[in-house]
Each structure stands twice: as C-alpha cells, then as structure tokens.
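Pasting in a structure now, in structure tokens, and then I'll have a few things to ask.
In this view, the complex is presented without one of its protein chains, the others remaining in place.
== chain A ==
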Amino acid sequence: MIEIGITGTNTITFPYLEVWDWRIVLYLFLGGLSAGMLVMCSIANLRIPKQPVEELAQCVRAPLIAFIVLAVGALFIIFDLGSPFNLIWGYLTFQPLSLMSWGTWGVPIVLFANALYILAVIPKDQRHRLKFSFLIKISEKLALKMRPIAKLNFALGIFLGIYTGVLLSSFSAIPLWNNATLPILFLISALSSGAAMIVIIAKKAEIKFLFTKIDIWLIVAELVVIALFFYGLYTSTAPYKKAIEPFFSLTSEHFIFTVALIAIFLLLPLALRIKLGELKEFQNEVHEEFTKAQIFRMNFAAVLVIAGTLILRAAIVYAGQLTKLSPY
C-alpha cells in the first residue's frame, strides 16, 4: 500500500479551491439562457423572407425577456466581484488572452444589440407603449432593419453562449474544465434552454411546434457531447481522468453530482421522449388548437430542459473546482 499524507498550512487554498460559487453558476445559466433565446428568436424572425418587413417579427417578447435575463445574470457576476468599483479598469483595456476581459466587453455589447432588437420587433400597434416620442421614432426606423439586427443578435447570441464555456476551458489548472468539448457543450445546452424558453413563452402553435422540433435535435446533440466530454477526460492523463471521479461516485459529499447525473442522463432524455410524443401527435395538424394537457406536457418538458441546463452548469462549476493538476 502506498501511503501519502499531506499537511498543508494554508487552510484557505488547501486542500482545494472553491472560489466561484452559486453566483457564477447563476450567471453562467442566465447568460446561456439569454444567449439561447437570442439565437432562437432570431431564427424565428429570419425564417420567413417574403412578408413585408413590418410583419416579419414572429417572436416579439423573447428579445425583451432575453435582455432581462442577461441583465440579471450580469448583476450576479457583479455581486461576485470582490471590488466591483475597480471595474473601470476593465474598460480601460482589452486583454485578448483573458476570457474575463471578453465578458467584460461582450456582455454590455450584447445588451446594447439586444436593446436594438427589442425596439425593432415591437409591433406597430404596441409602439405607443414606449412613452417617449424619440423611442417611438427609433423603433419605427429600426423595424425596417429588423433582419440585419436579428442576424447581429444571432451572432452575438452564439458568442455569448460559447464564451462562458471557453472561459472555463481556458483554465489549464482545472482539468475538468480544460477541455475543448466544454464550450460546445455550454453552447448546445444554452441553445437548448433558449429553445425551451421560447416553447414556454410562445403563443403561436406554429412557433411552439418549430422550437419543440429544434429542441429535440439540440438535446440529442447535448447527450452526444456530454458523452464525448467524459470520454475525452477518461482517455486523458491521470489528473484529467481523476477529474471525472466525482460524477461517478455515489458518496454523499458528491450528491449534487449524482443528482446532476440523474437530471442530465435520465430527466433530459425523459423530456426528450415527452417531446417526441408531442411531435407525433401534432405532425399532421400543426395549426390545430392545443389541448390544455398538451400545453402542460410541452411546458413541463421545457422546464425540465431549463433545469437540466442549470444543473449541468452547477455540477461543472463545483466539480471542476475539486480537481487539480497536482497529485494531491
């Protein structure tokens, strides 16, 4: 038997670091949800090319909700900063190697483009709600540019969805995160939660149906990438192999990871099946009215997908911080 004993004197950094907590988890979740919604509502709005521009916007509430979700997420990351008043220094420089710097600049840019999107999709008969006449004028002008604005928000949504994964994967000191599949996993789960959110908020049967279909493929892709994520780590060197241990250990201190496993591997596929069931029922009569039970089932599946996205991020953030390159 090999005996290894370590006595560290630095109680704060020993035996492991846990420096990012639930606030970062919520930011990653809300940022991803907002990113997914921006991409999905842009798809909805860009889908039909031939209508007059004023009637193009199919998805009008999603940009507003995406904005609120991202703004709340950004608040959580600001709450996590030890010295938020020094943030000004973040805007006096741009550090291309620091993913934090990409976020510092990226989030306000996304919020700005998102605000333009909100104004561009407001229906004519609702514009009076904007109160200020200059806003109404801007909205009238932006409505004509709805398509390019939707394209911009699509691109920024992809950026926002992927950069958080790149942020985590850039930490070479943390084996669980330092993995090229992580950004893809984060992006797909963000898109999936965005699609699920649109299923929940959409009023039109056609839009609900479209995003239910899109989400099925995203969930399938997510399951494949999760498998590849674990496979890649398992076939790597010792610290990487060790990094996935918490996910496969049933001891109570790792309970959250076990819960995550159940949610990701069992509940999500369940949601998928519920959705597949729906798909069959609606195949031939897409534009029919939904029954209450059908709407409940669709929304329930979507809620599961969104919860899965949150749990995935929590599990990766917490489990990642238990892993290290050093052998102890």
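Note that a contact is a pair of C-beta atoms (placed from the backbone, for glycine too) under 8 Å apart; a residue touches a chain by one contact, two chains touch by 3 or more; residues count from 1.
Keep in mind that, in the parts below, contacts and distances are computed from a predicted model.
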Checklist line | Protein that the absent chain corresponds to, by UniProt name, given "Asp23/Gls24 family envelope stress response protein", "Cation:proton antiporter", "Transketolase" or "Fe-S-cluster-containing dehydrogenase component" | finding: "Fe-S-cluster-containing dehydrogenase component"
Check: In the full complex, which of A:Ile174, A:Ile198 or A:Ile306 touches the chain missing from this view?
Finding: A:Ile174
Check: Considering the entire assembly, which residues of chain A contact the chain that has been omitted?
Finding: 1-14, 17, 19-20, 80-84, 86-87, 89-90, 92-93, 95, 97-101, 103-104, 170-174, 321, 324-328
